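Questions regarding the structure given below will be posed in turn.
All protein chains of the complex are present and in place, except for one that has been dropped.
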Amino acid sequence: MLNYILCFVLFLVGLYGVLTRKNIIKIIIGLCIMEYSLNLFFIMIGYIKGGVAPIVDLSSSQNVKYVDPLPQAIVLTAIVIGLATTALLLAIAIKLYKKYKTFDIDKINNLKG
Amino acid sequence: MKGMTSIVKKVSALISGLVFLYGCYIIFHGHLTPGGGFAGGTIIAGSFILLIIANGIQYFRLKKEKEESSLAEGAGILFFLLFAAGGLLLTAHVFFRNFLPYGTPGNLLSAGVIPLYNIFVGIEVAAGLLSIFLAFVIYKKED
Partner (left out) sequence: MDSLIPLFVIIPLGIAFLIPLIWKLIPSVFKYLPATGILFLLVLAFYILIANGNETLIYKVGGWEPVKNVPIGIHLVVDGLAASMLIIINLIGFLAGIYAIPYMKKFTGENYFFVLFSLMVAGMNGVVITGDLFNMFVFLEISVISSYALVAFGSSKDELEASFKYQVLGGIASLLILFALAITYWYTSTLNMSDISHLLKQAPVNKVTIFIQLFLIAGFGLKAALIPFHAWLPDAHSSAPSPISAMLSGVLIKAIGIYALLRLFFNMFRVTYEISIIITLIGVLSMVIGVILAIGQWDMKRLFAYHSISQMGYVIMAAGIAMIILAKGGNRNIAILSLTGGLFHMFNHSVFKGLLFLNAGSVEYATGTRNLKDLGGLSEVLPVTSATSLGASLSISGIPPFNGFFSKLIIIIAAIEGRFYFLALLAVIVSIITLASFMKVQRYAFLDKLKKGGSNIKEVPFLMCFSMIILVILCLVMSLMAIPGIRETFLMPAVNSLISLKM
């Protein structure tokens, strides 16, 4: 039970980073931390006590317990999605620096109202 | 961005070939061991990026490299889609069906169409990551 609560604490740490930091790169890092904590949470759901990795080995004995393979496939896809999101955020951050000459989000507020 | 010292250049030239081979191993054995298309593709992209960082960006003709890797990315995913749709057209009218013969589990040539999926996904992921890296580097060079 403790490990699930620690995952949630990591999620809140990332959320704190997104909400309170003023530098654009720190906001992106906060978002990445939130993604990592969710991938970790998903993997821990599939764990069964005393299970082995879910790869069929024909030379072993019968009645061997495997951990749940479905969260592992889901997390693989979620990591790829996180990669695409981060890459796009960084590209937009680079172009923002070229236009506004600063990374400070207080100074980047051209759109109001 | 100039390159690094000549020790780094020599060692990285030796190692990047081995890294490339390791990535190919992970892709081809994707249906037998953990890994598969995405992990192997990332490692192959890593071997190319290692060469570019160690030797400096004045050394390469990066624009041509970028166009070729964008082309490879598009071609990889298109062939993947064609194979998936091939299940729709050739047999049983089911999308994503596994229509090549299975073998005995544990051999390298088994599990139908899944090793081919792994190869195309590996090509596509490697080319995609290389395109993203080159897009960042070219942008800095034209600053």
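Just so it is clear, A and B label the chains in written order, and each chain counts residues from 1 on its own.
As a convention for this text, a contact is a pair of C-beta atoms (placed from the backbone, for glycine too) under 8 Å apart; a residue touches a chain by one contact, two chains touch by 3 or more.
What you see is a predicted model; the values in this text were computed from it and never measured.
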| item | value |
| --- | --- |
| Absent-chain contact - pick from A:6, A:67 or A:89 | A:89 |
| Chain A, residues in touch with the chain not shown (by the definition above) | 11, 15, 18, 24, 27, 31, 34-35, 38, 41-42, 45, 70-71, 74, 77-78, 81, 84-85, 88-89, 92-93, 95-96, 99-100, 108-111, 113 |
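The working rule: only the chains that are shown with their structure count from here on.
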| item | value |
| --- | --- |
| Centroid distance [mean C-alpha coordinates] between chain B and chain A, Å | 23 |
| Parts of chain B lying in touch with chain A, wherever the complex brings them together | 32-34, 36, 38, 105-106, 132, 135-136, 139 |
| Contact footprint of chain B on chain A as seen in their complex | 53, 55-56, 58, 76, 80, 87, 90-91, 94 |
